[in-house]
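Questions regarding the structure given below will be posed in turn.
Missing here is one protein chain; the remaining ones are kept as they sit in the complex.
Naming follows writing order (A, B and C), and every chain is counted from residue 1.
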């Protein structure tokens, strides 16, 4: 399976810790940033506010990762984004975080995000259907994968 | 001059960087957290939302610091908060960040915050007078300082 | 089962994001900080450097969490630490992150850490047995749980 999206970045100094490596919690930000970049590539944003003050977001209800090898300051990083499954309002993402040098797999991760809306003046968030553009992009990618 | 407030904390691992010390940008968070703790000690919050959706905050318009000595993982830290001057809507703060062990001064800082409000449904922030409770606490402290 | 350790903290402003809640990656720092505080309560540190330049740490090889409810600025937070299992060099931790107000469970998490050493001048980390003090503290807690 090929990634539905790929995102590159460089390890910043402030992302490292006293052990000389990227702090594990930072890896979750790498995955989140890649997911957001995928949205932008579709002309979408994960965080939008309507003119009427309504708000749509994609909060995470689950995140997990296995850490296989360390990343260090100024390493070039590639984050591969996969969509494991789509529900009515939720997406199950899978990620691979690689050090570009040596094509070294450093972390594997998974998150579940839920498309959520808050009406104007309201406090409660409720789940809403995924944007059509996201569902169709994932379907197109799956179809291209299936071709011989 | 004695501090108007003191705030203690412990250096967390994720606050350190590859040089084995607390990252300099984190020191600004230490100062901000101490300022916020001072507000709480007065029964105030730096970030409040009214029932009508209005919002009051204290954004920083200036921040500076001199870094004198490093802090490391698990160091106990004391942040001393001073008020240099009060305007109608702004506060000029001064901070000293010390390592408790050896009473070592590690950083001196200064910030300027402005009391700001956004009306319901509005986008623009405008400066508003400081809360009375803050002004009176600072005046009380100054008076106690002046006593022989 | 009762927690082997409990750790309290307050949500800092810089830990929140544009959605008005604590950013999910920050929750992993809350769990890590609680684990480190447990180590300190035993007179241990997760990150020690020997006089000979050797280094012992507890890197994470796995981390996961389910996010159930949001935390906001100035919420008081309780992190409950559990030990699911101890290997020769690894610990499987379980965490509950609660908002103190209303005793609301906001996140459940799990991490696996491995006790690791790097010899003087060496680059490679190798796993080493857990500190006795940790194993005995966990055994004592389990025994106290088993008592009628």
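Convention: a contact is a pair of C-beta atoms (placed from the backbone, for glycine too) under 8 Å apart; a residue touches a chain by one contact, two chains touch by 3 or more.
Keep in mind that this is a model prediction, so the values were computed, not measured.
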| item | value |
| --- | --- |
| Which of B:1, B:61 or B:100 contacts the chain that the document leaves out | B:61 |
| Candidates B:47, B:92 or B:141 - the one touching the absent chain | B:47 |
| Given A:40, A:88 or A:133, the one touching the chain that is not displayed | A:40 |
| Interface with the undisplayed chain - residues on chain C | 13-14, 16-18, 20-21, 23, 25, 53, 72-73, 121 |
| Contact footprint on chain A, counting only the chain that is left out | 12-14, 29, 32-33, 36, 40, 45-47, 73-74 |
| For chain B, the residues touching the chain missing from this view | 18-19, 21, 24-26, 28-29, 32, 47, 57, 59-68, 70 |
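Here is the rule we go by: only the chains that are shown with their structure count from here on.
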| item | value |
| --- | --- |
| Gap in Å, rounded to a whole number, between the CA centres of chain B and chain A | 34 |
| Where chain B and chain C are represented by their mean Cα positions, the distance between them in whole Å | 29 |
| Two or more partner chains touched - positions in chain B | 13-14, 73 |
